[in-house]
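Left out: one protein chain. Kept in place: all the others.
Presenting chain A:
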C-alpha cells in the first residue's frame, strides 16, 4: 500500500454555539493513501468542511494530530501552516471564490506567484491548464463575466497550477447543474488521475461518490468508511 499522505490521529474538535458546545469530532482518526481519491459524504453541518479545514491547516484540532505529507500541521506556527498550504495544497470551493479583482489568468497565476514559482515555464503550464479547462480564450476576462461552471473550471485550474500533492474540494459541484457538474468532475479525472494527485472531496451527491476510491462519512464525531447515508442525494 502507498504511503499515507494524510494522517489524522485522535482528533477532537468542538465549537461553541451560544451556551452549548457542539462536538464535531471525538477521537477521530483517518489515513489517506497518496494518490487515492477520498470522498466525504454527509448531512449539512456534520463536519465535512471542518475536516477539510483541519487537513489544510486553516483550522486546528482541540486534541490529536494532523499530519500531511509528513508534516505535523498542529505543531506548525500559523505562518508555517500558511506556507505549507500555499506550496502543497490546492483548494476548490463550492462558491468558486475567485478573486473578483483579478482576471481569469491572474487568478490562475496567483498560487504560483505566492509560491515564488512565476517562471516562464510555469506561465506556460498555466496557459496549458486554462486550455485544458477550455477557457484559454477567456484568460483576460474578470470572474463576474463568467458563468458558474466557467468560474469553477478556473478554480480547478487555479487549484492545480502549482502541482500540489493534495487537492481539497469542498462541494465543487454543489452550486452547478448536473451537466456542468459532470464537466468539472471530468476535469478532475483528466488532470488529477494521470498525475497521481490525492483528492479529498466533500459532496452531498452519492452519484459523485461513485468516482471515489474510498467513501467516508462522519457519524457521531467519528469518521467511518462507507456511504449509505440518509441525507445523501442519488
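Please note the rule applied: a contact is a pair of C-beta atoms (placed from the backbone, for glycine too) under 8 Å apart; a residue touches a chain by one contact, two chains touch by 3 or more; residues count from 1.
Rule of thumb we're sticking to: contacts and distances are computed from a predicted model.
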From "FAD-dependent oxidoreductase", "Stage III sporulation protein AB", "ABC transporter permease" or "Dihydrothymine dehydrogenase", the hidden chain's UniProt protein name: "ABC transporter permease"
Can you tell me which of A:48, A:67, A:85 or A:125 touches the chain that was removed from the display? A:85
Answer key for A:99, A:195 or A:224 versus the chain not shown reads A:99
Residue positions on chain A contacting the omitted chain are 53, 56, 58-59, 78-79, 82-83, 85-87, 89, 91, 93, 95, 97, 99-102, 106, 109-111, 113-115, 144, 158
